[in-house]
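Rather than the whole complex, this shows some of its chains in their spots.
Order of writing sets the chain letters: A and B. Residues in each chain are counted from 1.
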Amino acid sequence: MTATDSVQNQLFPDESSIACLVRTKAFEGPLDLLLHLIRKNEVDIYNIPIAEITRQYLDYLDVMRELNLDIAGEFLVMASTLIQIKSQMLLPTPVDSGGEDESGEDPRAELVRRLLEYEKYRQAAIDLASRNVLDRDVFARNFPSPELEEVVPEETFAEIEVFDLVDAFRRILAKAPKESFHEVGSENISIADRIADILDFLQGKEMVTFEDLFLGNLTREFIVATFLAILELCRLKMIKLTQVESYGNIWIRSAVLPGDVQTAELPIDITYA
Amino acid sequence: MLKGLVESLLFVSDSPLSLDRIGTLLEEFEREEIKSAIAAIADDCRAEGRGVELVSVAGGYQFRSRHEYADYIRRLKRVKPVRFSPSSLETLAIVAYRQPVTRAEIEYLRGVDSGGVLKNLLDKKLVRILGKKDIPGKPLIYGTTREFMETFDLKDLASLPTLREIQELADSGSDAEQVPLPLTDE
């Protein structure tokens, strides 16, 4: 057998030799497998012979099972979808409606839409891979030039992504002392947001009322976060609460006096002075 | 003179330079002059026998070796060529065309779990987190990066080829299978 023959066989296994297919071609998922079966049988994608395709699909899963290959859950979900479509098509239907369900739509329609949509992106993936890929087909001088070795650059912002930040934090927690583990959820973060907002809001104002801090979108989440932020700021002694009379307005002011935070150790602009 | 100057800048830069960036660096010159210098350099490279070309990529310009020489350059670089698995390419294509897109949308389109692939693309900086979608559950939304454009030789996202029409694909019949995927570089 020539090399070309063996490639041909990989791409076009015999009808009967699904086992060979399993050995030579892994499928990306149920949609990929279904498209393959549709192509192999040379059937119209808008008029899939659902019984036959379902049979072949299940045969494929059987062979995978025999070979002790893991079958991803998605393959099983698709199997039940196919069987469901098949039974819907077998149900007696009103006169002249030929294979359509009560909504008037072919039971296969949704599947066809997904297959066509998937096919578009599979083609787009092939198009991407056939471009001039950097470091595969074409190469650039993406290393520092010797001309610039002696020039000391000014430090500026680098391009980093949010993902780099989360990833850095994950790495720290992985190696940090165990007791520092606790889930950082969106709740903590929205409290931090509110702390920052409240401090911004207080800046340059002598006093604000408690109610002033609850202006805006009054979702439950927002109110809880604001309230916890105020408690946290009190605990940190960064704000002071006063109430002149019972049931009167609660007044809030910044507890940090101008220049208070300025330290010799860190000569920087203090935002909350 | 200006042409040589622009060429030397493009040569030493380790990433694509945009017209804006070159304009800022060469404030003594007019944008229009710089623009024609770039065009002249690109023309020169297209001349017979040059080993490099000036490509328009990720919003800037960069010299790149001609793809005909890839085999020889790999001998020099002693690097394994970058390879992308079909699952990464499918996921990348979906993110590129559908961005901003959620993981659930990707998984619906591909029909399979795509968390691992997505994480891998994030690690490789081909995909980035754009933020969270303003729907219940606030899922993360993803998009492609500048590295994605640099890697796949794209001038900008608008220069992605349009997705082929559904009808055309449906008609293409069984011969679609005959084209081997160009996933390897042989």
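In this text, contacts are C-beta pairs under 8 Å (C-beta built on N, C-alpha and C of every residue); 3 or more make two chains touch, one makes a residue touch a chain.
As the structure is a prediction and not an experimental result, all values here were calculated from the model.
> State, as a formula, how the whole complex in this structure file is made up of the labelled chain kinds.
A x1, B x2
As a working rule, only the chains that are shown with their structure count from here on.
> Could you please state the distance in Å, as a whole number, between where the Cα atoms of subunit A are centred and where those of subunit B are centred?
The answer is 21 Å.
> If we count contacts the way the header does, which residues on subunit A are in touch with subunit B in the complex?
7, 11-12, 28-32, 36, 39-40, 42, 45-46, 72, 74, 78, 114, 116-145, 147-148, 159, 161-163, 167, 186
> Write out the stretch or stretches of subunit B touching subunit A in their complex.
11-15, 55, 62-67, 70, 73, 77, 79, 81-84, 86-87, 89-90, 92-94, 96-97, 108-113, 122-123, 125, 128-129, 131, 138, 145-146, 150-154, 161, 163-164, 166, 169-170, 173-174, 176-183, 185
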